[in-house]
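Removed: one protein chain of the complex. Kept in place: all other protein chains.
Presenting chain A:
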């Protein structure tokens, strides 16, 4: 009798040990999480554990647009706004039906908004995007045709709406504020055009198509007129070269777009290809094409660069973030470009605001 109860007791103990063990395993599976591996949405959500802090959870995917616009509360854009009024730029972007969603869409979402007027030029009209239909075919062979017709269209419909007329590709990123700084020194009635200057084939040089180029109002008039009077014809399909030849014929000057330290502002490639020494091999055509001595490394590119080319969709937004959002707080930039005298005077008169005057005189003081 006694041994039987002893045995029962032992079995009871075994059972409880097994029960305890199984239960602990179960709990460790249910409760144990290693939440550290992938930076998922949850971990980037600073309010994950504290929903009671602000009374609402702030998911990364949902953007509070109001919160964002006030990120620029202590940003003074008076000078940029003044230049927007003073230096009116119409941009037209060379695109095609198959590139609207892939490329042109991202141009529209980023830099295109800063043009005084923007037009997307395609072989076909698209009322939704919207694009202008040039009634050409698509393809590399058509580039000069599209360019001629695009400028014709701009001349016919928007000549008085702008002072300068910029052509860009749908994989060009343009910084309009910097283009306005560059052009502020010139008169739109001068026959002149700017871009990344190449030296072969044309005596005064010609401007790279991909890096974008901008014509003065007088240059546009002469260009359109040249096709009417047949001073220029569709001589080749190499858009930038053919346009450059025409410019020389009609006495439109190929301008120097470099900044006051001699650094290039229009770029035929993305920043990485210019900034990294040795990225572009020495046998690459580029080294023989540049009108001015080409530079690789930090001296390649102006602080107030105007354009980059072969920019894919991700890089469009990255550049937008780096130019218009991320900045080093309090940093005194090494290069402080100045505004032309007459514009400075205008801004001083226009703004009775003391703060702006102080800021401007600070700007002037630095070399």
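Criterion: contacts are C-beta pairs under 8 Å (C-beta built on N, C-alpha and C of every residue); 3 or more make two chains touch, one makes a residue touch a chain; residues count from 1.
Heads up, the rule we're going with is that contacts and distances are computed from a predicted model.
Between the listed names "Glycosylphosphatidylinositol anchor attachment 1 protein", "U3 small nucleolar RNA-associated protein 15 homolog", "C1GALT1-specific chaperone 1-like" or "Pyruvate dehydrogenase phosphatase regulatory subunit, mitochondrial", the UniProt record for the complex's undisplayed chain reads "C1GALT1-specific chaperone 1-like". Contact with the omitted chain, checked across A:80, A:280 or A:295, is made by A:80. Here one chain is not drawn; of A:11, A:249 or A:350, the residue touching it is A:11. The chain not shown here touches chain A at positions 4, 7-9, 11-24, 27, 31-36, 39, 43-44, 46-50, 53, 58, 60-65, 67-68, 70-83, 109-110, 175, 177-178, 180-181, 271-272, 275-276, 279, 297-298, 301, 303-305, 313-314, 317-335, 337, 355, 359, 363.
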